[in-house]
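In what follows, a single structure is set out as structure tokens and then discussed.
Note that this complex is displayed minus one protein chain, with the remaining chains in position.
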Amino acid sequence: MATEQTRGLGRILIAPAVIALFVWMIVPLVMTIYFSTLDYNLLNPGSESFVGLENYFYFLTDPAFLASLQNTLVLVGSVLAITVVVGTLVALLLDQAVIGRSIVRLMVIAPFFVMPTVSALVWKNLLMHPVSGLFAWIATSLGLRPIDWFAEAPLLAIILIVAWQWLPFATLILLTALQSLDEEQKEAAEMDGARAFSTFFHITLQHLARPITVVILIETIFLQTVFAEIYVTTGGGPGLQTTNIAFLIYSQALIQFDVGTASAGGLVAVVLANIVAFFLVRIVGRNLEA
Amino acid sequence: MKHLVRALRGVAFLGVVFSGAASLMAASPSLAETTLTIATVNNADMIRMQGLTDDFTAKNPDISVKWVTLEENVLRQRVTTDIATKGGQFDVLTIGTYEVPIWAKQNWLVPLDNLGPDYDVSDLLPKIRDAVSVGGKLYAAPFYGESSMMMYRTDLFQKAGLTMPEQPTWDFVIDAAKKLTDKSSEVYGICLRGKAGWGENMAFLTAMANSYGARWFDEKWVPQFNSPEWKKTLTTYVDLMKQAGPPGASSNGFNENLALFNAGKCAMWIDATVAASFVTNPKDSRVADKVGFALAPNTGLGKNANWLWAWNLAIPAGSKKVDAAEKFIAWATGKSYTELVAAKEGWANVPPGTRTSLYQNPEYLKAAPFAKLTLASIDSADPNHPTVKPVPYVGVQYAAIPEFQGLGTTVGQDFSAALSGAMTVDAALAAAQSSTEREMKRAGYPK
Partner (left out) sequence: MARQPSPARVLTTTVAAWIVGFLIFFPILWMVLTSFKTELEAFSTPPSFLFFHWTTENYAAVQGRSDYVHHAINSIVIAGGSTLIAMLIAIPAAWSMAFAPSPRTRDILLWMLSTKMMPPVGVLVPIYLIYRNFGLLDSRVGLVAVLCLGNLPIVVWMLFTYFKEIPKDILEAARMDGATIGKELVYVLTPMAVPGIASTLLLNFILAWNEAFWTLNLSTSQAAPLTVFIASYSSPEGLFWAKLSAASTLAIAPILVLGWFSQRQLVRGLTFGAVK
């Protein structure tokens, strides 16, 4: 039980973090709200004027907006699905008796340390290139037609790259969880004549519920702002096929230098992210309670 | 306990790394009186200049130089943010011909009328000088200039019994491309840019559209993507690439096409004239001795499908180091720099496309077989009259208005979708038209 004394101390201790984050949030936020009501283009300085909600109207009625919203959801959803499912499978595999497990684990963890720009460049030029990429060479050697990734399935290509980067994260969390699962529990279940499948569903998967929640929450936050992979590979195209919200705001802010609309877009993104977070916490939140 | 030991070891490791870093930082070298921070783009000529900095600092011992070398788009966003907010992070900027007139109009640049007696402004190629001057004043000093031209494989042409004229037409190019395509041996008739971006596919497509008589805007700033000329341009481009282009064309930019051409997979390639020195360099290219050059194609309407671009050095207004910056710019873009590069790296590697004297230098003409066509290409581009019909904007493959980067990027995406087959040509043009109309209306055109 927390006493009055610890409560008071608790407030003092939490204060620096709350104040720092509050300042960090509120100052740019107020400026962003202010800018979002201005006609403010960096390339036309001195012509700033109040335009009310025009920037919001403009951002929300942009034909690219709905497409990018959809792409964002598909991207986040697919990467989550891939990393959780494949991550679970890889974790299950590594949980078996494996000679040289620590080396295998090193190889699996490595993609997490690679900067997004670098991994996008490597995938685009060295692997997925339809003429000189390694995948194309493999396909041709097998007598197949090489896939033209960034034209035929651009969003899928981006999803694969991003999933590759986040797979280690999911695998590691799930692997550690599995390793802590009591060996006796599993054995007991097997003794009882439970088959492998029902062991998996009743014991293993249940045990993984909480780590999976953590994977989903953290990845969702980072995946909503995926940008470098798109910027390096497709530039949001062809058409709008790979434009997500983060890329759309980028093009407002740093290609058109339209600070007003970019600010409005940023605020729209915050609202959307909060809606997603709200539902996410409702769905998986109970796993967060101690 | 085991965990604790391991954890402590991790912390200790970090600690060691830190103290090491701290001690290294303490030993920073003493600085010269003026330090110039120079923002530049990471292409071969700029990197070469970076390597030759010692020559400048030897001549100007009181000036030291710091380089910030960035990829083109990152450079543009960094430099624009900084100059527009008066951040004052850079003393010398590398900017393109697109930015110069816009920024000069905002009074963001220091006019360069003090580059010293050796600079010889009148030696600059007239087209290039025009592009970086506003109201007769030079606002940026061209470092290298480029146009675009046709590069082709002489061996493949010979084998197919074709002869490339010095001034090809699109009909000839299309016909040749189809004949030269041999997909089973991975040779494609023509490689062209397809990756979305105002400086990528739109640079090529706008130049190509000029040769078909199309334009971005009419005299009243009304977008023209619904015109038959644009339709003809885009239809021709998409059909040609489908029949004779490499796979993955919709994500190919300059680099990707260069790689394809160097690997011997393209029979023709229309792109920047600077590529000529790459494709003829045996260290990088498998086909170095089999490349021919010609002007960019036309349709007989009087305009070729070639662009005009230069990377230039400029000084931001409000800089406190204008004198030193002027000295640097005079060194980097003057004639003696050309000689320095020639002495150290050979004539073929000097920055091309800025000075008349270079194209009269017999040694250069001998070392650079592509020199004559580069000059002819630059001369045939006219930023003030880019296409057949009159236009309200300046610029061959762009319109020098602040809104163009955004417009070009959006339209570029539509057109790359048309190329990849995700959209029909008509749908892409309609989308381009409506987004451009919307954007121009919002920006308050006609002004």
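Chains here go by letter, A and B, matching the order in which they are written, and residues are numbered from 1 within each.
Everything below uses one rule, namely that a contact is a pair of C-beta atoms (placed from the backbone, for glycine too) under 8 Å apart; a residue touches a chain by one contact, two chains touch by 3 or more.
If you're wondering where the values come from, they're calculated on a predicted model, not measured in any experiment.
Asker: May I ask which residue of B:Asn60, B:Thr81, B:Gln106 or B:Ser434 touches the chain that does not appear here?
Answerer: Final answer for the missing-chain contact: B:Thr81.
Asker: Sort through A:Leu80, A:Val108 or A:Leu155 and give me the one touching the missing partner chain.
Answerer: A:Val108
Asker: Considering the whole complex, not just the chains shown, which residues of subunit A touch the missing one?
Answerer: 2, 5-7, 9-11, 13-14, 16-18, 20-21, 24-25, 27-29, 31-32, 35, 42, 90, 93-94, 96-119, 121-123, 125-127, 131-132, 134, 136-137, 141, 164, 167-169, 172-173, 175-177, 179-180, 183-184, 187, 210-211, 213-214, 218, 221, 224-225, 227-228, 232, 245-246, 249-250, 253-254, 259, 262-263, 265-267, 269-270, 273-274, 277, 281, 290
Asker: For review purposes, identify every residue of subunit B that touches the missing chain, sorted by number.
Answerer: Per the touch rule, subunit B residues meeting the hidden chain are 3-4, 6-8, 10-11, 13-14, 17-18, 21-22, 24-25, 37, 39, 41-44, 47, 50-51, 66-72, 74, 77-78, 81, 85-90, 186, 253-255, 258-259, 262-263, 272, 274, 278, 283-286.
Keep in mind that, in the parts below, only the chains that are shown with their structure count from here on.
Asker: Could you put a whole-Å number on the gap between the CA centroids of subunit A and subunit B?
Answerer: Using C-alpha averages as centres, the distance is 34 Å.
Asker: Would you mind writing out the residues of subunit B in touch with subunit A in their complex?
Answerer: 77, 80-81, 84-85, 102, 106, 186, 195-197, 200, 246-251, 256, 259-260, 263, 265, 402-403, 405-406, 409-410, 412-414, 416-417, 419-423, 428, 431, 434-435, 442
Asker: Which positions of subunit A touch subunit B when the two form their complex?
Answerer: 41-45, 58, 63-64, 124-125, 129-132, 146, 148-152, 154, 233-241, 243, 251-252, 254-258
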